[in-house]
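Okay, here's the structure, questions in a sec.
Moving on to subunit A:
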Amino acid sequence: MLSLETTLPCEPGSQGKTARPLLQLHGICKSFGAFQALKDVTFDLRPGEVHVLFGENGAGKSTLIQILCGVQKFDSGRYELFGQDVAGLSPAEARRRGISVVFQEFSLIPEMTVEENLFLGHELTRNGRLAKSEMRKRVRAVLDRLGFDIPPAARVSGLRRAHQQMVEIAKALLLECRVLVLDEPTASLTDHEAGRLLAMVEQLRDEGLGIVYVSHRMAEIDRLADRITVLRDGRHIATLPRERASHGELIELMTGRTFEKFYPEIIRNVGPVLMRIEDLSLPRGLAKDVSFEIRGGEVLGLAGLAGCGKSEVIRAAFGLEQPTGGKIEVCGRTLHGNGPREAIAAGICYLPADRGREGLAMHQPIGANATMAALDVPEFSRRAFGLRLKAERAFTREIVDRLKIRTPDLNATPDQLSGGNKQKVMIARGMSRGFDIYLFDEPTVGVDVQAKLQIYDVIKSLAESGKAVVVASSELAEVLHLSHRLLVMREGAVVGSLEGTEATEDAVLSLFFDNTVANGKG
Partner candidate 1 sequence: GDIWPFDVVSINGDKPQTVAYTGLEKAEKPWNICVLFPHMKDSYWIGVNYGIVDQARKLGVRATILEAGGYTEAAKQVSQYNDCLAKGVDAIIIGAISEAGLAKSVEEGKRKGVVQVGVINPLKSDLVDAKIFANYDDAAEAGAKFIVDMTVGQPMKMVHFPGPQGSGWAEASTEGVKRAIAGSSVELLEAKYGDTGKSEQLRLVEDVLQAHDEVNVIFGTAVTAEVAGQALESAGIEDAVVASYYSNEGIVDLIGSGKVTATVTESPVMEARIAVDLAVRILEGKEHYNHLSPTMTVVTSANIGDLDLTRTFAPADWSPVYSVE
Partner candidate 2 sequence: MFKSLQLTSIRPRDSLMQLALPAVIVSVFLGFGLVEPAMLSSGNIANVLKQGALFFFLAAAQLVVLITRGFDLSVGACVSLVSVAASMVMTAVTATAGPVTGVVAGVATGLLIGAAIGAINGTLVAYGRINPFVATLATMSIFGGLSTTISGGFPIFDLPRTFTFAFNEAWWLFLPAPVTIAVLVGLALHVVLSSTAPGRVLYLLGDSPAAAHAAGLKVRLHLCLAYVASGLLAALAGLLMTAQIGSGEPNLGTNLVLGSIAAAVVGGASLRGGRGTVLAPALGSLLVIGLSVGMNLLQINGQLQPVVVGAILILGAAFDMLRSRAR
């Protein structure tokens, strides 16, 4: 593994060379309950540079940013802003001092209009009265400058996600600031829209602002970065200047694993086609004419950047999204779009990415969660009415044992468990009835290494017993190593299908990011 000096002076970003840092973090630690999201992280930002934060999902980038702008308090460490120690920085104080943020999870008020949102907390007033025409003028100016075509009087709740993203960006750029923080600002923008933003970021850098930039898009990093800090599992791994950061190095720093011994070898034993998706289209272009087959005894991987539509395709296959076109067939029978109930009856098991929202009932016992989708099965109920609580208890004991769920007792509720154990409780649902097809969306989010291995084991045993398994993950290594066949999606379309030895990291990355970047990296 590379180990690089973190304090190397950096050459590009000319103003940055000698100037004092705008902000400095020393040894920042941050825990959410028992989970430590940041461990001893050091970071600094100089005027006139774009400092990119790079790392896997869940590496702690957003958490670091939230600490920068006072939304989260840190547990220990030191935070120096403009040379001053700021321990209990509040969001209001941060913004007053000139830190503007584009949050990954938007900070917009859905029921308010675009211009109300843009000026929220910083309204212009004349004699105590809102200066609406003045604000309208400034809003138009900033939207024009960014080239965003959004009506200022539109209500935010009625805007597309991409437009909301633009509002969030405009909100950060509206005010004078010295530090600009952008957390995946281009995640849902098209290249054209993103281009204007990037140009503006460059201009602001030249004006001497310090800019923190988070993105998974390599092209943007290549274009903007002056320095790059890599985070992994909440740890600071390295800070390097752009020239020293080739894509290969970055990705190795980011994942930092020797994959071969980490992932299980799943024996491929291809069976019949169990599920066929034909020309599936979803609203808002989330999926465009997606077609593929799922076979028994095989693990099919779905890879792509966030927002590429892989989650939505899986959800549609399970009946949670209404397709605008296309056909979903299970064992030759077409599903009628009657929602999850029909899909479950057809033998599909879906394990959602967002276990908090769609996966688990956080305050109900483990057993109730594990059998949630099997209340109508004779094993667990008589005539889908009287519950067989003994059988449920036995099943709970079995899954707790088999998946090694660490729990205070069998009646514990998921909200008392750690993230990985929550995930395992959800996965236990897959064993509650005879499913044939398993759809995993981000099966290992927020899961520690140990738990990951156990989940991989589950996937392995399912596939080897002849079930069809689909794994969608934004963790590239994971899909790469688990799947026998890998579909790569970009902007709602399947852009490649890789099998066996073709499925290399380079090949996938070149499909992920547009080809030019991948080629350039060569």
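Just so it is clear, contacts are C-beta pairs under 8 Å (C-beta built on N, C-alpha and C of every residue); 3 or more make two chains touch, one makes a residue touch a chain; residues count from 1.
Selection criteria: all candidates are chains of the complex that A comes from, given by their letters.
All values reported here derive from a predicted model rather than from experimental measurement.
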item	value
Neighbour of subunit A by the touch rule, complex-wide, chosen among 1 or 2	2
Footprint of candidate 2 on subunit A - complex, ascending	318, 320, 339-341, 343-345, 350, 352, 357-364, 368, 372-373, 375-376, 381, 384-387, 389, 397, 400-401, 404-410, 412-413, 415-416, 429
